[in-house]
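Of the protein chains in this complex, all but one are displayed in their positions.
To keep things simple, chains are lettered A and B as they appear, and every chain counts its residues starting from 1.
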Amino acid sequence: MTAAAALLESDALTKRFGGVTAVEECSLAVQSGSITALIGPNGSGKTTLFNLLTGYDFADSGAVRFDGRAVRRPNPIALYRAGLTRTFQQARIFPQLSLIENMTVAVHQPWRAIVYPAVRRADRERAHELLEEFGLARLVEERAGRLSYGQKKLLEFATVLMSKPRLVLLDEPTAGVNPVMVEKIEERIRALHARGLTLLVVEHNMPLVMGLCDRVIVLDHGRKIADGPPAEVQHDPAVLDAYLGT
Amino acid sequence: MQTFVQAVILGVLTGGLYALMASGLTLVFGIMRVINVAQGAFVILAAYLSYSLFGHLGLDPFLSILLLMPAMFVAGVLTQLVFVRSLRGEHASEMSLLVTWALALGIEGLLSIGYKTTVRATNTGYANKSWTLGSYRFSEPRVYGFAASVVILLGLYSLLRFTRFGRSIRAVVQNPTSARLLGVNERLVSALGFGIGAATAAAAGALYGIVYPFNPGSHYDLISRLLSIIVLGGLGSVGGAVLAAMLLGVTESVVAVEYSPTWASMSFFAILILVLLVRPQGFFGLRERVL
Partner (left out) sequence: MTAIRPFGLVRGLVIVGALAAFPFVFNEHWLVNIGVFTLMYAALATAWNMFAGYSGYISLGHVAFFGIGAYTVANTFSVSSPLRGSAYSFTSHAFMSIGSGYRPFYVLPLVGLAVALLSVPIGWVALRTRAITFAIVTLTLLFVFQNLAFNLRGVTNGSSGLSVPTPNFPVETYERPFYFAMLGVLVLGLLLSWHIGRNKLGLMLFAIREDEEKARGLGVRTTGVKLVTFALSAGLTAMAGGVWAYYLTYIYPQFAVDPLVMIGSVVPVFLGGRGTLWGPVLGALILVPAQQYMAYRLGASELYLVGYAAVFVVILLVLPRGILPSLGDAYERWRYRGARVTVQPEEVPAA
């Protein structure tokens, strides 16, 4: 493992809720420029791990490094500003705000910006560009709450790109979305990857994972049980065990 | 030392009464995420009713508890059905705060019409008696009041612990969604839970009237303390509320004796603010869910 190229690393992360250990001694690395998948059966701790990596939750022990620097006090605001962002399993958008406003919230703002107009021309241009790519441009003034579920997922994905992040964590980007939309999302992921974006994806759609990702990490009961190229992981007996049950 | 211990004794006796009032308030919050700002007004209402029962019928306040608890239980259930249930939407919890506040105002207004605003107290035969143990004094009504509070709190504990209904309540407190899936009738539990909260206020009111003078405006005094208690104890935690109530009683009493009565209640607010700085969720409260 070339530590220098790892954009995000975790070292022996552990998180307990009461008596249950949700994530146990989890060490992983996301290489710069890769698409890494995080898979595992339901309840294996994927979302908890996401929360720990993005600063939404505090680990009981272990460490996280982003871009070679230790994240001492996990905080989503600081991490976002450093270039790490995420989406949520249930697309979280601001339903009462318009699409353009949803996009604008995500722009990096210096303090003095609080007196600027809500949507400045530069915000609008960048938002239009992204919404165009995601096929939402014609709905730009619509309230986000009026979008369909799949469109909300696209919107959330588009929003987190507003600030040109370096690493995006996607939590089940295609769950509950129709096949046409899945294709659209896959295409977006590939295009962004081609432009150098690093992604860490939680996904249940195995064909998608195997076709898309450079590396697959498998979690089961909070522990990492496999980590390697898709072809290798696919035939790992421990992984088959975890999925088929014991 | 002598005065200090005497102050602690007095504080514990007062704390028991506050624990009784606060337990109902925090229980209601646990069940339906509703803060009943009228809890203080319920207490004062019960104090007046018990005062009238004593004045007109000669009924001892401790006996009137037996009458007032079921009556206020019904009143509580009705309050929930009429005022609280119809609130919905994302800010329903905060709205309930305002609705019950308005209710408190209404009760205050009605009591002012019925009883005028002069300060009253239920003057029972034992109101000014006390025992002496060693060099310490134990005021009789306070001891009786404390004992009655403990008995009712134990009753509440048994209800929650050992009955089927109690299990339903605890299920709703811990996880409303799964409780519903398991067939708990959340609407019924909410209504009855509100009734229980009002019943604890009824008992506490009768006891309050023996120990403290009161007027219709006293409910603000009570609710300010009760809210601090349940936030400090952790919203929804009955045990936390009892502990915080004791802390309040002792702090106030000790500060009043050792320093100045003026700053007694401020001292407790100061503790609350200090605790919030370190633990925004209080002693036993769950951290507000973020995801």
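In this section, contacts are C-beta pairs under 8 Å (C-beta built on N, C-alpha and C of every residue); 3 or more make two chains touch, one makes a residue touch a chain.
Keep in mind that what you see is a predicted model, and the values were worked out from it rather than measured.
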{"item": "Hidden-chain contact residue, picked from the options A:Ala63, A:Leu97, A:Ala137 or A:Ile225", "value": "A:Leu97"}
{"item": "Touching residue (missing chain; options B:Val5, B:Leu57 or B:Ala102)", "value": "B:Ala102"}
{"item": "Full-complex contact with the absent chain, from B:Tyr136, B:Tyr157, B:Trp263 or B:Phe283", "value": "B:Trp263"}
{"item": "Residue touching the undisplayed chain, where the options are B:Ile35, B:Leu49, B:Ala179 or B:Ala206", "value": "B:Ile35"}
{"item": "Absent-chain contact - pick from A:Arg124, A:Arg143, A:Arg166 or A:Arg223", "value": "A:Arg143"}
{"item": "Positions on chain B where the hidden chain makes contact", "value": "33, 35, 37, 83, 86-87, 89, 91, 93-95, 97-99, 101-103, 105-106, 108-110, 112-113, 117, 216, 220, 224, 227-228, 230-231, 235, 262-263, 265-266, 269, 272-273, 276-277, 280-281, 288, 290-291"}
{"item": "Chain not shown, touching residues in chain A", "value": "54, 56, 76-77, 80-81, 85-86, 88, 90, 92-98, 101, 104-106, 108-109, 111, 113-119, 139, 142-143, 146-151, 159-160, 163, 175-178, 180-181"}
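One rule holds for everything that comes next: only the chains that are shown with their structure count from here on.
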{"item": "Where chain A and chain B are represented by their mean Cα positions, the distance between them in whole Å", "value": "47"}
